[in-house]
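Missing here: one protein chain of the complex. Every other protein chain is in place.
Moving on, here comes chain A:
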Amino acid sequence: MSTATPDTKREAPATPTTTVGKAADYLDQRTSIGLAVKEFARKVFPDHWSFMLGEIALFSFVVLIASGFFLTMFFEPSMALETYEGEHPANMHGQLMSVAFASTLDMSFEVRGGLLMRQIHHWSALIFMASIVVHMMRVFFTGAFRKPREINWIVGLILMILGLAAGFTGYSLPDDVLSGNGLRITDGVVKSIPVVGSFMSYMIFGGEFPGHHIVPRLFTLHIFVIPGILLALIALHLFLMVLQKHTQYPGGGRTDKNVVGYPAMPVYVAKMTGNFFIVAGVLALMGATMSINNVWNYGPYDPSPVTAGAQPDWYMLFLEGSLRLMPGPGWEWVIGGFTLSMNVLIPAVVVPGILFTFLFVYPFLEARVTKDDEEHHVLDRPRNKPVRTGLGVAFLTAFIILALAGSNDLIATHFALSINGITWVFRVLIFVGPVFAYYITKRICLGLQRKDRELVLHGHESGRIVRFANGEYIEVHTPLDEQERWLRVNYEAPAPLEIAPKTDARGVKRKGYASDKRWQGLSRFFYEDRVAPVSPAEVEAAHSHGEHDQLNGSERQAVEAGAGTTSREH
């Protein structure tokens, strides 16, 4: 880029003349920041709209910190009781309430922009979690969690769980009826934990529920501990992303050994800054126009009332739905005089345990059944990994069914249905739905892969019908250009693991055969059904037969079977 000729390069660096240049020189002489600039200024990042999803999460977090700072200036995390002297809202005047609730009313009604910031903060939290989940979906379905990014996948999962914790500790702070009942449910769940449950309940509430410690404790967690860890892990998440360089979608010229995209400066600086302001702007718009969590309608916490149609924030709905779906009678066991509440433990501990464990182990499981130890930087098209895509959709289906079950009362009232009927439907769906979703998704993926094969072998339908002299009609196909074709043939279709036989050459039983056999079984589940990418030989074969349409069924099958074994050898 420089215009300097070789023979001037040993000379002392030119003295800066501009103000910016002087400032940069000043800094560089004290920090050698030039090295960082050299490394990062023109660092290339691949471009795709879906890479923005994680950015939205990051920027929502920045908005959360900014709006949260505003709120801490006015919120008083105290459960001391006072009689509300404020005139507004009128329905709260003269009521006995905690200082926390009173200060929430005060910041909403007396502080200019206070309600706006509260609403921006709450909406940002919802968008933060939503963008994390969608970002994770992108990472999962494109296989971006594969080596070397398994660690970053785990870091991301922890970030998501911390996000849940941040949200929960946050919406419990105003000490209103709704959040108080949320805490009471938490208390009930904690008490169900065997052996230590009762003590954990005392530990959380500093005595019996609700006590007068919980709001200050949640406040410390919400504004110090959780955001502190979040910040540190976000830094690690981004550091690993930069260190490993971003993944890229498949396409011409993009390999596992390079990265194709635009330079950080100026394109990404501008786009990311722009994206930040757009995210912040949309959140401001939501805060301005959509009211959320009007706590003065619920009133200060009182252990007696509860409203119908009470819902937690959306990211907690799956837990709520899980609790609602579990049938109670018969699931509380008394063993040796001790009570084991399986009707609470299964939905509140086992179900999320299964969901999160799946997310934590999946990258390692998939690498193991493929015996895959390569670095992957080119993303998969979801159709090319039918089982992974199917499992991901099955997972989402379970999550969505649970979330819907967490709203079964609203579904019942909005559609005038029986709540018992809806609950029973969901009780069945939570088992059947994911299996069905897995099967359908896998079939769709295989179908799309076959469609890709068709396209590569036949080309596009041109709409031009030609009649031969013998009276036969065919439609002429135009072959794909090489970029289109490359996208459809550039993938791996791994075969199931092959294992050493049960006995060695002398007929002695081999150690570890049973374990190998199990892994092979799992590997078959993943890769038994597969569609191999088209090879040039197949295209050749197709053309040498004249029009591919004229191939009879058995010939075609032979060609495709051949492709399957050919790819297996790689």
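The rule is short, and it goes like this: a residue touches a chain if its C-beta (ideal position, glycine included) is under 8 Å from a C-beta of that chain, and two chains touch if they have at least 3 such contacts; residues count from 1.
Methods note: contacts and distances are computed from a predicted model.
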From the options "sn-glycerol-3-phosphate transport system permease protein UgpE", "Tripartite tricarboxylate transporter substrate binding protein", "SufE family protein" or "Cytochrome bc1 complex Rieske iron-sulfur subunit", the chain left out of the display has the UniProt protein name "Cytochrome bc1 complex Rieske iron-sulfur subunit"
Cross-chain touch to the chain not pictured, restricted to A:A24, A:V37, A:I65 or A:L115, is A:L115
Filtering A:L285, A:L417 or A:A514 for touch with the omitted chain leaves A:L285
The listed residue (A:Y26, A:F69 or A:F199) that touches the chain absent from the view is A:F199
